[in-house]
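Yeah, one chain of the complex is gone here, protein chain that is, but the others are all in their spots.
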Amino acid sequence: MLQELFNPSVQHALDLAGIFVFAISGALLAVRKNFDVFGIAVLAEVTALGGGLFRDLVIGAVPPAAFTDLGYFLMPLVAAALVFFLHPEVERIQTGVNVFDAAGLGLFCVTGTVKAYEYGLGLTSSAVLGLATAVGGGVLRDVLANEVPSLLRWDRDLYAVPAIVGATIAVLCIRFDTLNAFTSGLAAITAFSLRLLAMRYHWRAPRAWNRRSATADDGQ
Amino acid sequence: MLQELFNPSVQHALDLAGIFVFAISGALLAVRKNFDVFGIAVLAEVTALGGGLFRDLVIGAVPPAAFTDLGYFLMPLVAAALVFFLHPEVERIQTGVNVFDAAGLGLFCVTGTVKAYEYGLGLTSSAVLGLATAVGGGVLRDVLANEVPSLLRWDRDLYAVPAIVGATIAVLCIRFDTLNAFTSGLAAITAFSLRLLAMRYHWRAPRAWNRRSATADDGQ
Partner (left out) sequence: MLQELFNPSVQHALDLAGIFVFAISGALLAVRKNFDVFGIAVLAEVTALGGGLFRDLVIGAVPPAAFTDLGYFLMPLVAAALVFFLHPEVERIQTGVNVFDAAGLGLFCVTGTVKAYEYGLGLTSSAVLGLATAVGGGVLRDVLANEVPSLLRWDRDLYAVPAIVGATIAVLCIRFDTLNAFTSGLAAITAFSLRLLAMRYHWRAPRAWNRRSATADDGQ
């Protein structure tokens, strides 16, 4: 499948799938926060499209893709409706959702990096925007839900590091002129696998020196 | 009055009135949160201009209207000063403020939609940006005040739905080539009336299935 990453229709289908699973995570948080049906839809949209929207504003790709592709807008509404009617069932398959979310993470960190580079940004900036594409929606979701972004918390399994690795591989492929469907697929799969391993083995990032033994009661 | 919606000076006066009432709501929240005079001014500005600023960044209308029209910037300062000195009186006339806020909502969901369409966005995207223009400032206000956006909460009277209806009517008028001062005024008045009715009869949006009987203690 990924050999055809740059086939437009396959690429589009992958994008929609990534948007869908990100939207599910936003809608589930909205249900947990006791939001109404409209709040569920808003949080689904923001989670799914926020990262790409930020990237597009920064690289000057206006109007952003989120506002030019009807499918990008409708997909989160489908996810919101699904969660609205079936949320206990969706929560029960949380593991499955997490796997899809990891796939979205792997996909977006690579496509975000490539799009930023195509708009003329440098290699480091492209990787940073790839990372922002992958994790930005989740940060906006948590800010709107008035929670500390789970991205920043030490007591969550690694989320950003897999995306950083994926974006870095993509950037190295660009640097050494070997970016193609195969290598970009490889970058996405690496990020995806790292995230799965982080969830499986509860990998976490260290906190600041001298802080490890401190009680967590001043945290969240 | 609304027959002349597209007369520039009337349009401008309506815009300023909408900005003013939105700013009042921001300033009142700032007082309730015990912010200082500067915090009151910031929250008034953000509430009044945030939605339009977001729309302008998305459609590529830079610098945004908020930074090119001095009146847009000064009006929230007037509102902030008023609330600073007279806030018990302003709170006492909260109902009046709410009516004006509903008028601002109706106005901005239509003008936001039309502006987005003029900048080349599709019909659906234009309606979404009309909605964002109308409700975006309030969301930013609540995020800065570290509260769950009242837009998303189930225990608040319908706020977004009237704006969605207004934006949808505007978009339908565009679609069927019947957008003029009269029809856009009608769209704004419809949104305005729906919001008034929602406040009067405490209309609320449903929460997720199976959630209705849950206690609200897992909410905000």
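Just so it is clear, A and B label the chains in written order, and each chain counts residues from 1 on its own.
Convention: a residue touches a chain if its C-beta (ideal position, glycine included) is under 8 Å from a C-beta of that chain, and two chains touch if they have at least 3 such contacts.
Note that the coordinates shown come from a computational prediction; the quantities given were computed from them, not determined experimentally.
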Considering the complete complex, identify which of B:A30, B:L131, B:A187 or B:A205 is in touch with the unshown chain. B:A30
Sole contact to the chain not displayed, among B:F38, B:F182 or B:Y201: B:F38
Could you tell me which of A:A13, A:L70, A:I93 or A:L152 touches the chain that is not displayed? A:L152
Provide the residue numbers of chain A that touch the chain removed from this figure. 57-60, 119-122, 124-125, 128-129, 139, 143, 146-149, 151-154, 160-161, 204-211, 214, 216, 218-220
Hidden partner interface residues of chain B, rising order: 30-40, 42-43, 53, 57, 62-64, 67-68, 70, 73, 83-88, 143-146
